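Below is one structure. I have some questions about it.
Of the protein chains in this complex, all but one are displayed in their positions.
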Amino acid sequence: MTALLPRRGLAQILALIVILAVDRIVSPQFFDLRLQDGRLFGSLIDVLNRGTPVALLSLGMVLVIATRGIDLSVGAIMAISGAIAASLADSHGLPIVLAAALGAGLMCGLWNGFLVAVLGMQPIVATLILMVAGRGIAQLITEGRIVTFSSPDLVWLGNGAILGLPVPVAIALGMLILTGAVVRGSALGLLIEATGGNARASELAGVGTRAMILAVYVWSGVCAALAGVIAAADIMGADANNAGLWLELDAILAVVIGGTSLFGGRFSLVLAVFGALIIQTMNTGILLSGYPPEFNLLVKAGVVLAVLLLQSPKFSGLAGMAMRLRGTKA
Amino acid sequence: MKGLPPVLITAIVLVAGFALCAVQFPNIASTRVVGNLLTDNAFLGVVATGMTFVIISGGIDLSVGSVIGFTTVFVALAIERWGVPPLVAFVAILALSAAFGAAMGAIIHVFDLPPFIVTLAGMFLARGASFLLSTESVPITAPVYSTVSDFALRVPGGGRLTAIAMIMLIVVIGGALLLKLTRFGANVYAIGGSRTTASLMGVAVGAMTVKIYMLSSLLAGIAGIVFSFYTSAGYSLSAVGVELDTIAAVVIGGTLLAGGQGSVIGTFLGVLIQGLIQTYINFDGTLSSWWTKIATGVLLFAFIALQQGLVALARRPVAMRAGAAS
Amino acid sequence: METSSDPVASLLEVRGISKSFGAVRALQEVDFTLRAGEIHALLGENGAGKSTLIKVITGVFPRDAGIVRLGGDEVAPRSAKAALKAGIATVYQEVNLLPNLSVAQNLFLDRQPMRFGIVREGEMRRRAKALLADFGLDIDVAAPLGNYSVAIQHVTAIARAVDLSARVLILDEPTASLDRHEVEILFGIMRQLAGRGIGIVFVSHFLDQVYEISDRITVLRNGRLVGERETASLPRLDLIRMMLGRELAETTSTRAATREHQARDVCASFEKYGKVGYVAPFNLELRHGEVVGLAGLLGSGRTETARLVFGAERTDGGQASVEGVPVRLQSPRDGVRHGFGYCPEERKTEGIIAELSVRENIVLALQAKRGLHRPLARREQDEIARRYVRMLDIRPPDPERPVGLLSGGNQQKVLLARWLATSPRLLVLDEPTRGIDVGAHAEIIRLIRELCDDGLALLVISSELDEIVTYSDRIVVLRDRAHVEELAGEAIDVTNILAAIAADGGAAAREGRA
Partner (left out) sequence: AELTIGFSQIGSESGWRAAETSVSKQEAAKRKVNLKIADAQQKQENQIKAIRSFIAQNVDAIFLAPVVSTGWDSVLKEAKEAKIPVVLLDRDIDPSGKELYLTAVTSDSVHEGEVAGDWLAKTVGAKACNIVELQGTVGASVAANRKKGFDTAIAKHANLKVVRSQTGDFTRAKGKEVMESFIKAEGGGKSICAVYAHNDDMMVGAIQAMKEAGLKPGKEILTVSIDAVPDIFKAMAAGEANATVELTPNMAGPALDAIAAFKGKGTVPPKWIQTESKLYTAADDPQKIYDSKKGLGY
């Protein structure tokens, strides 16, 4: 257990527990679970299920950020892949639909990676280009409409269940394991962390830093595409206008809450996904609370700050000092 | 021999782009359109100036769009509902936004948290606060507003240099001077070069961080006032997403997100380049929503690629010397 | 333990300072006394706590215990700025200045000449030029500092501190990247300042320099005070024993004599290799079991040669071959693939990855060479890391410690370990002993020889001519970015190198390049 969740995960776990407790207070039935049509049903499942897109995005994003990059285009890529999947769903089989949608994500990632690694653009503007244009491409595919489909295979991807667990959750879990296996099972993890920690030094040590950067953007594109397919499958339609809108910020937030520095280097996949869960636990809590929606953003701001402060070593230092001061006075 | 400075290259790119647009739509080459470019992008120019300081210091400020939104709502309510004289309302909101920026800067410094996230929380907070003030848009009818928004120096050819355009130019020039000529400016570059080194060299990094974010929020407040003049209203959803436009303008203007390098004039040119892209698309007028987005992306790419290509070309002889120095 | 007890003359008094980083006790109850007008050497092995002591004094690190008195009054600066205000100016070991700012801004940061709230740029440049002129430097002070070599950057940092020092000047390894001439100038200035009553703390691993310049010596070992002595009454061997806590194994001083000369196989050769504006085309042959030294003044093109050889920089033309087979070196990866290794001189920016652990830093190049698909198992990594930590005596011997938290000298050892782990055929070392303590210094030289005996080809850059002659089989002398002379066998000695460097207009090149 300690191997999986390093000691630095403590703050995140604590934050999650606190938020869960608050959720339990605003909604007494928060932890209730029951089986409904072979599918677990309850707020906890909602948290997992709704957290899936951001969790998937954060899996790619955390690698990008580990190389000192950032990927603003993931929301747009979601829209593109969702649009492609929805347009093909009723005329093609699931494998082709998935291949096309994920292929599109891969191409998007390749484009981002090309701009950053080969042309040397700053990641934030490089991916801003696709953030703007990508949503346009998605709308071009759907012509601004919500393209609906009824292909049972694709619908299952959004609403089905495996062993009681919603399919999206199973997919996210699978992706986490897959990404973890690829990154930590090969030397990729080390080389990515080295690239992010000091690109010049890594290059001189023989690390193919460009290839690393290209690879992480590609992976981010693929993860985003998968998230897009799931989002489309969830509502049985592709909403190119709104799918993934502003989710890039949530994904970045998840990564940072997961303790990965925006300045690159060390990263943790598990904690990034944890970050996504923390965000969603908060969102679901807000929805359950019954407060007017005008308060949503204020609550979000407060929680984000609190979670970050909890992680800051300086904060614990200061808190400790305050305690000691009180101790000496008493 | 030294090669062209990046700012000059950005200027060349802007002029070349403008000329190309004018070839296709001769109407673009008029003082009217140029005047509009300044007026329409006035608030962006003001926030981008503040953002330049933040980014050069190695930080980022995502809260500016929300601060603009909050400012418009606050000003509108203060003047229309609470009966506060406009000038007093301005002073109050500027004080408030400066304090807001200072608080973000203090949190960033004291708790050593990433600016991206602290200002993201700031973005939620300011937007949420403006929802609390009012979710509907509030028109401002105070006479100052019509006076100011109607005031304009007329230039031959139908062009108008409006009051808000002038405010923007003053802020840009003031910002450029502050950055280049003062100790404060030098310290901004120093912190952007390296926080620890700057601190070891005796720069009061904490105080600087507070001041830099304070400046950014203050200018966002001014931009909010400019925006309220622009629209004569306060609206909680105004300026959504402006932080990204601002960052793009700053970066197109040649400022490095890593910090330590950049200029306010470059940022100003970046704002104009973005405005030009928008104008071009409006003039075209045949683009659907999606083609508008795609065209914006393509043009953004074209400008940045062109600029980077030119910079690389200009740097070539310099690069060798720089390489030689390593 | 003996400490000074003359309160009148003591300018800076440090009593009972302790400082821990987590479990590491970097300083334990250290006392230190600096008198007005003296040059006081602070010595110790890598990781002994010298830099930490300095940073505690200047308030960069909060201290756990102890007091600091300046001129009799207790001071507790909270930041470098406060220390500067109190009159303590410091050149820190690692972080020097800001490469993105102009030289002049660096010199006058936060104290620029002002008029009406505006920086007087012209005045500032004029003063900057004057300041650097004292150090024999005539450069464009408006250009970004990063455009200049490490040496110039270091001189600039020193000039800034000298200009700032009101009462105390602390120099943490200021001479590590300077050559003899610059060291002479610095010493002249230090003596002048001491004459004015300023107390100077001087950290260095060059014992010759310590004996040349210092009045007294304080030695630290493992974070504890070993003792304080008058320089004049402390024999060198005793000093080394104080620092190491043991005897230093004798090192033979000349290498050429002890080894027979025989034709060895060529490992790598470079023909008409060069790059316009970088280094003039040169021919170079590197053989197995042979050390080639590169000597020259700062800026003569040694680093450039090294980078070309390794593949970090692309050649304009010419041909490289490895083991007689023509190859193309387009990138460091190519170099690594052909079995080359390169320890750059700029340890911090080009060498270590501060955040990663010692283990990860050591296995990095090996892993890059093996490729993605053949990851080193954690067990192998641990073993490799442990082996080199032991072999190079890296301290603290904890492979999981982030390398950025190690002292400078130990970081250098980690870099060396990184390349040794790849079992290279050719190793390029740019200033491998810079910032390394006497013990480790001897260790590294011994290592160079051992590697050589194992059949490795070595290309070594060092500004220490005494050092380079002891291990080189051949020495290439550079001047003005061109290879001008090659010395071998009996011809290898310091005088010959100096003669080659100085031959026609060498001095002019030094002064004129601005």
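The first chain written gets the first letter, and so on, giving A, B and C; residue counts start at 1 in each chain.
Note that a contact is a pair of C-beta atoms (placed from the backbone, for glycine too) under 8 Å apart; a residue touches a chain by one contact, two chains touch by 3 or more.
Computed from a predicted structure; not experimentally measured.
J.: Among the chains included here, which ones are touched by the excluded chain in the whole complex?
T.: In the entire complex, chains touched by the missing one are A, B.
J.: Which candidate, A:S43, A:S87 or A:S151, sits in contact with the chain we can't see?
T.: A:S43
J.: Spell out the interface residues on chain A facing the chain that's missing from view.
T.: 27, 29-30, 32, 36-37, 39, 41-43, 46, 50, 139, 143-146, 148, 159, 231, 234-237, 239, 241-243, 284, 287-288, 290, 292-294, 296
J.: May I ask you to list the residues on chain B that touch the chain which is not drawn?
T.: Touching the missing chain: residues 27, 30, 32-33, 36, 40, 43, 131, 135-139, 141, 146, 149-150, 158, 227, 230-241, 275, 278-279, 281-283, 285-290, 292-293.
We adopt the following convention: only the chains that are shown with their structure count from here on.
J.: Taking the touch definition from the header, please name the shape of the chain graph: line, ring, star, complete or other.
T.: complete
J.: Counting C-beta pairs in contact, which chain pair has more, B-C or A-B?
T.: Output for the comparison: A-B.
J.: Hey, how far is the Cα centre of chain B from the one of chain C, in Å?
T.: Averaging C-alpha atoms per chain gives centres 43 Å apart.
J.: Of all residues in chain C, which touch chain B in the complex?
T.: 60, 79-81, 84, 90, 92, 95-101, 105-106, 109-112, 114, 117-119, 121, 146-149, 160, 275-278, 303-304, 313, 346, 481
J.: Which residues of chain A touch chain C once you look at their complex with the stated criterion?
T.: 185-188, 190-191, 193-194, 197-198, 200-208, 265-266
J.: Give the list of chain B residues in touch with chain C in this complex.
T.: Chain B residues touching chain C: 181-183, 186-187, 189-190, 192-194, 196-204, 260-261, 317, 320-326.
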